[in-house]
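The structure is given below, and queries will be raised subsequently.
Left out: one protein chain. Kept in place: all the others.
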Amino acid sequence: MDKGKKIWRKNLIKSLTLGVFLFLLSFTFEPYNQGQLALVLMLFIGVLSLTVLTGASGQISLGQGALMAVGGYASASLITNLGASIWVGFLVAVSATAIFGLILGTAAARVSGPYLAGTTLVIALALPSVANRFESVLGGDVGLIVDFGTPPAWISNLIEVGYEQWQLWVALPVALTALFFTSNLMASRAGRSWQAVRDDEIGAAVSGIPVARTKVIVFVVSSAIAGLGGALYGLRGLVGPSVYPVSLSLTLLTAAILGGVGSIAGAFIGTLIVVFLPDLIDWAISGLAISEQFSNYLPSLLTGVLLLATIIINPAGVMGAGHRRKH
Amino acid sequence: MKIRGSQTKRWVIGIVAGAVASTLAIAPSQAIPVRSEVGVSATEIVLGMQLPQTGAASPGYKKVDDAMRAYFDYVNSKGGVNGRKIKLVVKDDVYKAGLTISTASTLINKDKVFAMVGSVGTQTHISIIKDINRRGIPDLFVNSGYSGFYIDPKKYPTSFAALGTYVVESKIEADFLKKNYAAELAAGKVGILYQTDDFGRNVVAGFKQQGVIFPAANTQKFVAGSQGLGLTAQVQALQKAGVTLVVIGAVASATAITIGTAAKLGFAPKWLVTSVGSDATTFKTILASQGQSAAAAAFLLTGVISASHAPSPGEDTDEFVVAFKKINTEFNTGAADDKVWDNNVLQGMNIGYLTTAALMGAGKDLTRKGLIAFMEGKGATLSSAALSPLSYSSKTHEAYNSFWIGAYDANSVLKPIGGTRVLNTTDSADGPITVSTYKRPAIAADALPKVG
Amino acid sequence: MNTFISTLITGTANGAIFALAALGLVIVWRGAGVVNFAQMGQAMFTTYIASNLINSGESYWLAFIVALISGSLLGMIIDLLIMRPLAHKKSSSSTKTLAATIPVIASLGILAILQALAGIFWAGEERGFPTPVNSFYFKNGAGTLPFSAFNLFVIGVVLIVLLLLTYFFTQTGVGLGMRAAALNPEVARLSGIKVSRMRTLSWAISGAAGSLAGLLITPSTNLSPNTLDLILIIAFTAAVVGGLDSPLGAVIGGLILGIGIALVTTYGSPENVFLAILFLLFAVQLIKPNGILGGKQVRRG
Partner (left out) sequence: MKNLMVSDLVTDYGHVRALDGVSFIANAGEITTVIGANGAGKSTLLRTISGLEKAKSGTISWGDLEITNLAPEAIVRLGVAHVPEGHAVIPTFSVLENIEMGALFRRRKNSTDVKVAISEVLDLFPRLAERIKQSAGSLSGGERQMLAISRALVSRPELLLLDEPSLGLAPLVVEQIIQSINQLCRSTGLTVLLVEQNANTALAVADHGVLLALGKVVSDQPAAKMRADSALRSAYLGY
């Protein structure tokens, strides 16, 4: 108990320090990098949801983007149809996705590995059809226009806040909450029993861990986190099928792999890489005589190469194998 | 390069500063003073554009930016606009709205564009239109016929169309059907195949507004982007329903698949194809590489009815076509495929021409507000390659309000039905359809717009 | 001919191609333990190779053969360059479940690279792809029969391929070795079977099967770097429905998908096609997680 409390406090201090640091840092940024950092935080939540799923169950999902969409739609339909505040939207997004995760997890607990990967992929693909099916609420293929709004008067009276800065300020507490929750969870007894299931299902079953139920719970938690990220991500301007395409799921997966599956710090670094990769490419090829055709496909090419290089050179990702748990 | 360098430095400084600031009081951020207009210098105007250059939605459209840039390069070679060269920064958004938002942020905050121009796509543009408008950034000549962007300038004060809306076009097409295929309509022999998105639904709405309602048995649809699975079942159903005229509200590749499939099925109705789907290049490329000879592809296209607000790119006598084609040959630096003269290139050239005109009109003291004021006040007086006038005003930001109906001839050139070109005018609402009396002003010898 | 029968025929012709693609997935899954998400990316790539040959004036059949050969070569290259080194890494990795997902991720990386390369090399315009025989529906007096010579060709080719594969796997020594290597690598190695070579061979055969599916499906769609993504998803669903372990299941699954999609499109609404696919996938996983003909145990990882 004592130890648990200590970890809890340590994670709180860590999350708050990071938060204060990023908050202060944001003042020195240009709007562009404020927006980029906000994007990093949003996707970071999505990657965290994968970290929970993969780190705790060893499974991968190619449909995390679809779960984000569930969260996005839950919050956006509430905001546009009922005029709810974005903060209420976050809460609803988390609950709605958790329920969705429960349904999905019940099916997914029966299968694993590539089966799950493929199934989640089909979910991502079917999303536009669902949006069209319930067009009156979900806005069809056009989607629902939502945004971060403007800062409340008590802030804007105090200080002038740019749009990107406000995005960042909203994203920051949400991401930190997710971070704090996830890091506690992974260190908690529940988190450890999940990892036991991941490492050795039969062994875990023998030592009294309910394997099937554990897998479903992991799914629910992972989905809820993804839903939170999705709600936040939608606020950038639109919640619609083309905001949460299959490629979003792949981006999240790439970030998780690049940073190191199961590592929270890795999730952050991986997200930084995928968000800033286009900028890096722009920077690298500026001044080079490269055809538009080539430069257009370069991000996709590099992503593929990075992904392969990571898993071939060091499957543990950028965060290395050092801290990975050993038997 | 220099800009990036200083940005990296700013990062480093930022981290250090952040650490220092955390031990001290928070330094208030300084408000950015508005001196000159963003994206405009004494020598340059920076414009931004986004479109799908890769991915499933890119074919055809990815030529538009190269054509625009070719025209701007031509303008620049003539000294630019008021001494300023036009620079077009293009971002690929793969037709994914999530990416559109990111690339818009890059264009706005990093490339610091003065205005957005010619952006392609409804689903993608909708994700950023609110933000662009809130910032007061001109959003000119959007390549989308979605009327929701333009009919309420209070909602989107800075967005202006580059196309006639889907509703306007389909109203005029419906009117044409009522006048020329009344018997078929009465007998329930007219069918429709459309894609289930805003475009397809707007087409249906336009026909409905004119009282053309398709019986359920004659109505076939498909999920936009799923034409890769083939459209055989839909075409078979239309064949089974015994229709003799089919309206196609779909993008060019799906249109080509539809007509190609019908040929295979021995189904030869009259086709009426919306202008979005009637792209002779795409049509012929797809059918030709399916092993159908160029002649066979041209044969299938022959007689297909479509609408246009512009001359057909195949009209070699049209002075705009001639001038633009020449500029395309000389200035287009795109990939070989992207230079092939067709609808998309003509459209890109036309947007380049209109943009140049608008920038000229906004005057030497170029500001965003000034540009929008000009578009609302005098935009309707601008001329272009199109045979339709423009409708920009403070009440609507729609572009072309007139279409003429034609049929493809054996050389794949859209020719007016009956020989004389008649332009019909209407609006995106319930307005009547009238015959346009607009006469397109001639193009100047130097192929540059003359404003004022 | 009534609508139902013509729907069945269209569905069967498409289903045969899905079956082929699903078969490719099953062969690599059984032979190498990898669900290869890059498969239709490989097929797209080789179809572009064929398309370029045809556009430069070579005959369809030369292009056809070159595509199949390059399909199997590409499969082998992927195995030798990426999957085999990964398999060696895998054995040293501490967590089994995680290690099993690594090849899946690798295949996604390969897919991204292949699509990017195809885009860079060839994606000027969306293309079509020819058929070797007439794809116009047979004339029947004034009307038409609801199928074309190409439909028959597709069904015929897929049947021949199935027979050849069945013969290969059940009647030849190499086929026996491949099956043994897939079912029990340890006993296979102890029997002197070069298991890693058998895996490479699985990749080659699967690559060729995928290529063939690509060559047969592109005439009814268009050729662009992304067009075959959809086919992959359908093939995957078909393989899962039939049982990822079972080649015959893959064929049945492919036909179910082909005919099912045609029926939903004709009698339901095309908008519901993807929902129907998703529903089918869920239903199979809940009711029969091993698929219709799958093994007794769901293969974990």
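Here the chain labels run A, B and C in written order, and each chain numbers its own residues starting at 1.
Just so we're on the same page, contacts are C-beta pairs under 8 Å (C-beta built on N, C-alpha and C of every residue); 3 or more make two chains touch, one makes a residue touch a chain.
These numbers were taken from a predicted model, which means no experiment stands behind them.
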### Task
Write down which of C:G31, C:P146, C:G177 or C:G260 is the residue touching the left-out chain.
C:G177
### Message
On chain C, where is the contact patch with the chain that was removed from view?
### Response
173, 176-177, 179-180, 183-184, 186-195
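Simple rule for what comes next: only the chains that are shown with their structure count from here on.
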### Query
Among the chain pairs here, which one is joined by the most contacts?
A-C
### Message
Averaging over Cα atoms per chain, report the distance between chain A and chain B in Å.
### Response
35
#### Entry: Sequence positions of chain C contacting 2 or more other chains
119, 123-124, 230, 271, 273-274
### Residue numbers of chain B (touch at least two other chains)
54, 196, 223, 335
### Partner chain C, residues of chain B touching it in the complex
54-56, 58-60, 196, 220-223, 226-230, 232-234, 236-237, 240, 253, 256-257, 260-261, 263-267, 281-282, 285-291, 335-338, 340
### Contact footprint of chain B on chain C as seen in their complex
3, 6-7, 10, 14, 51, 54-55, 60, 119, 123-131, 135-137, 139, 143-144, 146, 148, 219-228, 230-231, 261-262, 265-266, 269-271, 273-274
### Summary
The residues of chain B that touch chain A in their complex are 1, 4, 7, 10-11, 13-15, 17-19, 21-22, 26-29, 31, 53-54, 66, 90, 92, 94-98, 101-102, 105-106, 109-110, 122-124, 126-128, 130-131, 134-135, 196-198, 223-224, 334-335
